[in-house]
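Omission of a single protein chain aside, the complex is shown with its protein chains in their original locations.
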């Protein structure tokens, strides 16, 4: 039975009265499996699933490839993993350690596995999925220089994979559009149709190598205009037909067991974190600072969302 | 209580009579917790732990840094993840898909977490570990070109993380030497003292970013002379005081759902897979082939194990 | 989608080459999800699911109620739990401690939960199940006197819940017949239609009180003629459309940490273990012994399977 076909069902998991309980969203109420209900607004959410494997595609939306001047058409998808400890929930907090400055949002769609998948053909993928969630592939680019590719320091930190609010099946995700908002302002917009590799192709590709189990996640890429967020910001990822995932950035003390690569703001990390804004903010002899971006961002966002990504020469 | 202090205990897990059971190694017998025992030689092993997070350091032994001409002294450790589905056991099979040629062994020591670890100081690491296993960080470098850094295609495949035979505590691992054997011939040798970053430093570093839970693994790097292995080969990783992990390479059909990056032998993948042998085997206009390596390897191994890694110019 | 509707699918889990892998039964081959296959005869089985909750109904088949003179018609089902450690697999061993004599088989059908179930109506039960397995609710009645009702000592021992060989969906279980064989001789036969409370009613009843999760099991009762088995015996539970679960009884040393209730053969435990044979074997002043039963059982089984349960006065 294909996950793309209706009726739509949205399953949520909440922490209630000392226990995790599950239920279905019905209008503005959460109806638990036993029949009781609460106002959705009062829910304390847990992530709707508890994956062991979380695989993420590096680049998949055309607009982001354009922003970074990458020609993906003749290429293949590449992936990295997040640890299970990265999972976070709707209304959860995104903790930015005090020694870091470049925490970025990346609005994404997460595909959730429903049945064991090993070497599954693209046509059979939709029968193996349990549904979809909104996701935020949060990263701290202060560690970008040490981590390219594996992303463990950048994107593997505790709580850097919020998903939710619920798990939705019975929606043709191929027709959806993803939007990200920071403090209620639209900052990302991308259609699933813009993906270079469809969700079915990503899952087929991954399961050539790795068996995926029920509850495992595949994050399917982010459109252009991932940018830094700061303590106090509220970031929301909305996917048509799926829902709207809300998280708030909070301060966290820096670690006191300092070892390994220190959080560092460099041209490379700024280049990734600021994307095409890097060149706009750059002074003749100096790269921009995170503070400069923060100050200018209202204006930059307005400009960018009106214009779309500036076309860079493909690398 | 430090994992480095005795008495030595070795805990193994076997599949017996329809169930997983655990026990202690006592000479050539496995004594199950209930008091029964079997000859160790008859055991069908499961991995001694079932981790959710498996973090691996990219480069840590000086000899491997020398072989690849990498100057690590002024650098920091970097990591990648393997999915939980990569776990394999003593006497388990390493499946090489028929479209691949460059499966390499990498003998390693795995540190096993015993208590939750978050921002742990190096001095406190030994109190948080449950013990150590032998491990093999198996990779297929036919996917090297697409995967640098994250290693998901190269090293994340099902069964590419054999660990065992058991979980050992009460050994001062800092004084141990690791050795790898292919078909009973020594092919790798490295002292823990040769590591650039000690096991305590790796765990302290990682837990700045990621909380580790009981059973989670950290693979701590491989010495020089990782080389290809072929169906029929028996590969063994031995760590003094820990044990000897045995695995056999077997053929597996190629996937029939081909999507994404195809297995490909290139100069880059050969360069990583063959290490310093690449230059020895290279013809004026042509890179070596996996078959040429296989034919020459008895001689090359003898030469290499006698000479140690040729010193390359640091990159 | 109801678990009762076809096509039939049989999913099995085996321990292979160091890892647990899953696949579908296809004739006399097991075809793993990645496409490889092995002869079914060579498989080393694990249980097809790993439940947390295993609930068992005490009495449900009319023939067993008749055998024990219990009038269930005006009553309600009652249940006990087995711990998750009781799970065992096809071809697994049933270990009888050396201080015990009255290990009995009880052939049963296990219903396997597919989706979270809380206060589910009988009509909705079939949509929430993943499938069915053969099961054996093994018990050691030497502990009967201490354990009536909760059954922890009698039926909760390690490995006393073999299930399998696989998990089957797409079969109308309501039309199936269950049969148990000891050393290839038929010893139990009962139609699902003979159940006093249907599988849908049991699940509805249980989920009034307890939330069941995917993989959880409900064992649905055994027909008349549960009897002792002895080391060396092979016991098989066959359910039409589901398969045939095979287990062998083996000796196990008695525990040496004796505490609590000792294994004891009494009139009560013999009465339960031998059922209607108790009265046949009883001498004027003495209850029968397990050895007497063993000696007479070929004859008793033939007689019983021909006659069916003698009608006792309902209690």
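The chains carry the letters A, B and C, assigned in the order they are written, with residues numbered from 1 in each.
Basically, a contact is a pair of C-beta atoms (placed from the backbone, for glycine too) under 8 Å apart; a residue touches a chain by one contact, two chains touch by 3 or more.
No experiment lies behind these values; they were computed from the predicted model shown.
S.K.: For the chain left out of this view, which of C:53, C:276 or C:304 touches it?
M.R.: Touches the omitted chain: C:53.
S.K.: Among A:87, A:178 or A:265, which one touches the chain that has been omitted from the display?
M.R.: Counting the whole complex, the residue in contact with the absent chain is A:87.
S.K.: Using the touch definition from the top, which of C:9, C:119 or C:312 touches the missing chain?
M.R.: Touches the omitted chain: C:119.
S.K.: Per the definition of touch given earlier, which of C:151, C:199 or C:229 contacts the omitted chain?
M.R.: Touching the chain that is not displayed is residue C:151.
S.K.: Touching the hidden chain in the full complex, which residues of chain C are there? Just list them.
M.R.: 52-53, 55, 58, 76-86, 118-122, 143, 146-153, 156-158, 197, 201, 204-213, 255-261
S.K.: Considering the entire assembly, which residues of chain A contact the chain that has been omitted?
M.R.: 15-19, 34-36, 44-47, 87-93, 95, 158-159, 162, 247, 250, 252-253, 255-256
S.K.: Suppose we count only contacts with the excluded chain; which residues of chain B make the list?
M.R.: Residues of chain B in touch with the missing chain: 1, 22, 32-35, 116-119, 211, 214.
What we mean here is this: only the chains that are shown with their structure count from here on.
S.K.: Validating interface symmetry: for the copies chain A and chain C, is the fraction of residue numbers used by both over half? Same or different.
M.R.: same
S.K.: If you average the CA atoms of chain B and of chain C, how many Å lie between those two points?
M.R.: Here the centre of chain C sits 43 Å away from the centre of chain B.
S.K.: Can you compute the centre-to-centre distance for chain A and chain B, using the mean CA position of each chain? Integer Å is fine.
M.R.: Roughly 31 Å separates the two chain centres.
S.K.: Tell me, which residues of chain C touch at least two other chains?
M.R.: 34-35
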